[in-house]
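To start, the structure itself, in structure tokens.
What you see is the complex with one protein chain gone and the rest in place.
Note that the chains take the letters A and B in the order they are written out, and that residue 1 is the start of every chain.
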Amino acid sequence: MKVEVGTAYYPEDWDNERVEYDARLMREAGMSYVRMGEFAWSHMEPRENIFEFKWLHDAVDIFGKNGVRTILCTPSSAAPAWMCRKYPGILRMKRNGERAWFGVRDHTCYTSKKYRELVLKTAGKMALEFKDDPNIAGWQIDNEAGCSRFPECFCPDCQAAFREYVRDKYKTLENLNDAWRTTFWSGEFFDWDELELEANWENMGSCRTVESKRFRSREQADFILCQAEAIRKIIPDALIGTNNYCGADRYEMFSKLDFAGNDFYPKVNADMYSTLLPVVRYRGLKQGVAPWMLETPPRPGWPVRDQMRFYFWLYVGQGYNPIFYFHWNSHLSGNEKLTQTIIGASGKPGVKYEMLKKLIAEADSVLSPYPGLSLPRCECAIIQDYEADWVYAVGFPERMEARSNTFFTCFSALSGLGATPEIISPDANLAEYKLVVMPLQAHIRKDIAEKLKEFVSGGGVLIMNGSSGMFDGNGKNLPEDGPQHVREIFGMTIGENRIFDSPKILAYDPSEEFARKNVVVSGSLDGMDAVGTAAQWTGYITVSSAEILLTFANSELKGRPFCTVNRYGKGYAIYFAADRIDQELCNRLVLYAAKKAGIIPVIYPAEVAVSKRDNLVFLSNFNDSAVEFKTGWKGRNLLGSSLRDGVITLPPRESAVVETASETP
Amino acid sequence: MKVEVGTAYYPEDWDNERVEYDARLMREAGMSYVRMGEFAWSHMEPRENIFEFKWLHDAVDIFGKNGVRTILCTPSSAAPAWMCRKYPGILRMKRNGERAWFGVRDHTCYTSKKYRELVLKTAGKMALEFKDDPNIAGWQIDNEAGCSRFPECFCPDCQAAFREYVRDKYKTLENLNDAWRTTFWSGEFFDWDELELEANWENMGSCRTVESKRFRSREQADFILCQAEAIRKIIPDALIGTNNYCGADRYEMFSKLDFAGNDFYPKVNADMYSTLLPVVRYRGLKQGVAPWMLETPPRPGWPVRDQMRFYFWLYVGQGYNPIFYFHWNSHLSGNEKLTQTIIGASGKPGVKYEMLKKLIAEADSVLSPYPGLSLPRCECAIIQDYEADWVYAVGFPERMEARSNTFFTCFSALSGLGATPEIISPDANLAEYKLVVMPLQAHIRKDIAEKLKEFVSGGGVLIMNGSSGMFDGNGKNLPEDGPQHVREIFGMTIGENRIFDSPKILAYDPSEEFARKNVVVSGSLDGMDAVGTAAQWTGYITVSSAEILLTFANSELKGRPFCTVNRYGKGYAIYFAADRIDQELCNRLVLYAAKKAGIIPVIYPAEVAVSKRDNLVFLSNFNDSAVEFKTGWKGRNLLGSSLRDGVITLPPRESAVVETASETP
Partner (left out) sequence: MKVEVGTAYYPEDWDNERVEYDARLMREAGMSYVRMGEFAWSHMEPRENIFEFKWLHDAVDIFGKNGVRTILCTPSSAAPAWMCRKYPGILRMKRNGERAWFGVRDHTCYTSKKYRELVLKTAGKMALEFKDDPNIAGWQIDNEAGCSRFPECFCPDCQAAFREYVRDKYKTLENLNDAWRTTFWSGEFFDWDELELEANWENMGSCRTVESKRFRSREQADFILCQAEAIRKIIPDALIGTNNYCGADRYEMFSKLDFAGNDFYPKVNADMYSTLLPVVRYRGLKQGVAPWMLETPPRPGWPVRDQMRFYFWLYVGQGYNPIFYFHWNSHLSGNEKLTQTIIGASGKPGVKYEMLKKLIAEADSVLSPYPGLSLPRCECAIIQDYEADWVYAVGFPERMEARSNTFFTCFSALSGLGATPEIISPDANLAEYKLVVMPLQAHIRKDIAEKLKEFVSGGGVLIMNGSSGMFDGNGKNLPEDGPQHVREIFGMTIGENRIFDSPKILAYDPSEEFARKNVVVSGSLDGMDAVGTAAQWTGYITVSSAEILLTFANSELKGRPFCTVNRYGKGYAIYFAADRIDQELCNRLVLYAAKKAGIIPVIYPAEVAVSKRDNLVFLSNFNDSAVEFKTGWKGRNLLGSSLRDGVITLPPRESAVVETASETP
């Protein structure tokens, strides 16, 4: 296999002589791609309808001659000055009527008809210009859509489109008032024109807030997809993706593109799980398709180690290909002028360039013996359902934190089984996994419930928790016990819910003082005592066929079931009655579930990330000190010589790629 | 006595069948009241001038038939969508012209003429509809007026009304410029139209800021009272109140209503004094009238104890009756959908319902032998004067914290004498008390001074402190030493004030390091050494007839008087020369004063709240562990069997009601 390496490049900022020079350096370093054009609208269309592409053709040609192919971007995230002045209606508007301004990026409205018209004209022009150019390897639409410094838009175009969307969906105001149950707080609507968008994160919790979020997610996706369509109309087989797509439903959007690009900037001295989560998330956006790393920094150290190589191998372990660095040579001005680049402001190849060149050579040498390396193997998955997240948290900003914490706790616990899990859509194919965790699935669609039934009855193990299945699709409380549609799988129901305050960090502590102020749960898992703490939300479990694993040890729920397991078909369904539990207890539960699922957990040292691709094991030591541990592996470390008699030593913040005799756990 | 129990109920959200079901459950639980209508405007008046009350009549009737009477609310806190769209001028406006929006509550202006017109029309219609209905037990005007998420209004109606108010008050601009002393910072007015409202908490400190606060307080009161008038015009004997009235002068407003309603949501694991303060405050708003608990949550535990019962008995001890829970059955949607309710979203009676039912039965059984139980006895009172608070802190936001801290310190010290004190208006009848604390009374009205003279000369003990009586009624510095109008009572004057920075938490520490950076005061109280620390503001005391109790031990005031006592008539007046002192020193001073007042302090264990009604002593243990202590009581604990040989044991977070042989201290 070859991991293709690329970089963002801005020919609008340099003359052809410089481009020639840079292209030669890239060729010598073994680089495959440049990404160009994503902010160059003022250079492509300096005046309305005056298009200038010669500079871009020149750059594409120069790179092409050097064996470096181009990912071409539409420039829709940076509307130029003339456009903002001529069409102020394209600028985002706050609820109070205040408009965004020129001089930044992502200052425009995703819904604005005029902006869509301007964007599609330019995208179409680009496609026509480059449709026959063999040096174009693919397309990136926009750049980091959803990452604006401005809040969500409330412009008249958005309001009108929202009204139309809602009217199409509900047909009558009776339906709407009913679906949203608007009675409380005098919320009823009697005229379509009374309807306005709600802010995403206002503390409102009305169905209108969820619907507004849904609408905005759709508009943001359409903004990307209509550009993709415009290009495909002209270049039917164009390879199209986008990068760092945020704040909206990613699964739905990426299902209509060809690749999902991650822009990932590791934090200094970050811990392992916080780093892994965003890397793994993009891996799962398109099952079976390698994720692209579309931006990552060529920083040599933060501050004391060569972490460029460390992260490169982490990405490869997680299946990323290609990997783009952001970016090549420093802009002399503008917001990114201080960003670290491969070549720097001086424009001369230096230390970072040499590091990258060496890294590419190493990667080619290490990976060439594995031409058809498959994507990482995962026996476990965690489901993220954006719609369910909105139902849970939109309008209740403080709940997003609970949601994220729970997700993170489950992700960490699954990762502890020996390989990072996949993060997948509820619509993904579950048959590939043995153990699936679906944390805080506030709303369970009927068709998802059917999939879960099939998964469990076919032998899978499913974990669910807390207020899952307690809300309908618009976020309304269900007047029935949960978890809706899947009570049979779990052999229990849950109701009479109550909300407990919860500390930000949850950790169990065996003191009496702790037990006086926190909920304690205990029982036995696999014959061993288990104890922990639960928070945020809990309720009354009523068991039908399920077996009780843990019960409440204090509080007015003392003695009542907390966690149950149910044999359903060939599989098992486990439920615990809290929105949040502490990490240790979650680890115990996941271990228990893994055993039921026939997974043989392999315990690695703390802060060592593990990924497996065929018979290669990728290890990344996030510790600031060396770790040494015994494995059953008979192979060798392709990145060094530190594997001896099955004992491997990993220096601090370094990686290993171990070739094992065969696929081992 | 019977403590009546009620709940908020929203018939606009349910069909009659459901109302029937709920009414029956309430009857079975022994409940007396429902509160309805406070957010139902869109259901009462779905289109302008189209009123629909059938649903509400139905609900009132159904409940009535079940022995549950209705407190009917005017819906003025939640203007419906059609109204906000048709009359955008009713929405609150920020200083920058930005309007509040539909979708929340309390988004409307208290002053707006159009809004008053709309509100009064609906209130009048309601009164006409229900004037002869025997099931209406009383009326609540609006809901939690003053608790808006939007800042104070600056709309043209407010500005015009403010100009009119000021013009009426001052007649000429000369008077106004003089009364406000506008010269500094070019502040003089030469035309009435130049006048604009000031924000309450801007760091301005001008008299205009105080006047703006006063104006807004008046408008907020009028907004409530004009609705009460509209109802009384039709139902002259209607029993009318409101709830959780905030951010304005409560005494003046409630003096014109029939009852004061508190909405109290205890914090998890809150300490005793922070909990008591807001509970006691509402008790004192209408002397001699039982306060209503109009909202309190039916939460079974936060998170580990049955605190519903704990707080119920705390409220009863403090004289509350009736007690309403918020609320009955969960809304399926909207901002309160996650709020804990008695019945929950399922609509089926569960644990919380059973707890409440049991609690009502217990209360009936315990209290029925005491048909004429009087309100709690208080020998001590603390005076809160809203006008004086504004004079002290409006325009100087950081001073509000000092004000609150001092108030809290005094409240805690008084509570330590053996029973919670009353919090009263400066216009209240002082003759009922032996010891009165008037902390930080920045402005002392002449008539209040007369009352204080009468109180002290008649044998009362009065404590005052710091910059009391140093400002006139508009917040201007007085060009004379303080405390204005009461120098004779205290036998001293204070001047040459200086402001010291002050730490957020004040605690004395005997180290040299402490004394190098903090003011230390010391002396002797009742023959025992006393020492402590003072902060924020202090000054030079010049003694005429007073005796010096404590002096400054360091600082450039070293050796000068800090705290004095003066025999005046049959009583004593004590002054200490600081806006803030530490809690320990305050406790010492209050003990000293109590002795002078002939109060026999009874020291209870820390975090045990005590209240006395006739020969019943109500005890609430706020500790997370049991406490045991000896008393002189010969009676029994009506809530349990834990009183033996005068020794009582209180489990953690539980209450006791002790029947003593007679009224004991």
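A few points about this structure:
Just so we're on the same page, a residue touches a chain if its C-beta (ideal position, glycine included) is under 8 Å from a C-beta of that chain, and two chains touch if they have at least 3 such contacts.
Here the structure is a predicted model, which means the values were calculated and not measured.
Touching the missing chain, out of A:47, A:65, A:233 or A:256, is residue A:47.
In the complete complex, the residue from B:51, B:500 or B:629 that touches the missing chain is B:500. Screening A:103, A:236 or A:372 against the full complex identifies A:103 as the residue touching the chain left out.
What chain A contributes to its contact with the hidden chain is residues 10, 12-13, 39-43, 46-47, 75, 78-82, 85, 98, 101-105, 268-269, 299-306, 330-338, 340, 344-347, 350-352, 624-625, 652. One chain is missing from the display, and on chain B it is touched by residues 95-97, 180-191, 193-194, 196, 198, 203-208, 395-396, 470, 474-481, 495-501, 513, 515-519, 535, 540, 554-556.
One rule holds in what follows: only the chains that are shown with their structure count from here on.
Rounded to a whole number, the gap between the C-alpha centres of chain A and chain B is 49 angstrom.
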